[in-house]
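Only a single protein chain was left out; the remaining protein chains are all shown in position.
Let's look at subunit A:
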Amino acid sequence: MSSSRRKVLLKVIILGDSGVGKTSLMNQYVNKRFSNQYKATIGADFLTKEVMVDDRLVTMQLWDTAGQERFQSLGVAFYRGADCCVLVYDVNSAKSFETLDSWRDEFLIQASPRDPENFPFVVIGNKIDMEEGKRMVSQKRAMTWCQSKGNIPYFETSAKEAINVEQGFQAACKNALQQEGEADIYSDYPDAIKINSHDADQGYGCAC
């Protein structure tokens, strides 16, 4: 099977400080709605969404995690096998921007992807619906950071007003697919070891 014909399930991890709007963004993207009722995320949860990318049907599994640093140590349970990581900050909070570095580093440590240098990230600056005076992180500053980290695609969004959300996640999806290239996207899957120990499974989705 050529790689282009393979089934696709993309695991996308959404990270960022508490309150920046990860849950809101995910729900806006998947369910097309915004609610004031989302609670602080405890533990982790995921939603799935199917999208067409260049005539390919792709299932995205979006993992929403808790924002407080101390809960990151649990990340290892679900970071592994990630195909892309979306880093979110709140454009009205400098602090949430400054922590992006550590979110990124911590993710790379815990997910331990095969090629950390080229692992696909997307950065989202959220809550741009607020009045301009509140803004604490300029677009320029954010883009400079993204460039310094190997040209990470950058999007400014509002989960509340549904601005640019679709574009941000679509970029995440495309990047993950591109990254996949000739590599087998399943080799990072948590079950990879188990799966490969059964010859019978090799007929599935794995051309190797």
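Some points to look at:
Assume a residue touches a chain if its C-beta (ideal position, glycine included) is under 8 Å from a C-beta of that chain, and two chains touch if they have at least 3 such contacts; residues count from 1.
FYI, contacts and distances are computed from a predicted model.
This complex has a chain not shown, and the name its UniProt record holds, of "Rab-GTPase-TBC domain-containing protein", "DNA-directed RNA polymerase II subunit RPB3", "tRNA (guanine(10)-N(2))-methyltransferase TRMT11" or "Adenylyltransferase and sulfurtransferase MOCS3 homolog", is "Rab-GTPase-TBC domain-containing protein".
Mapped onto subunit A, the interface with the missing chain covers residues 1, 5-9, 18-19, 36-46, 48-50, 57, 59, 61, 66-68, 70-71, 73-74, 77-78, 90, 92-93, 95, 127, 130-131, 134, 186, 190-191, 194-195, 198-205.
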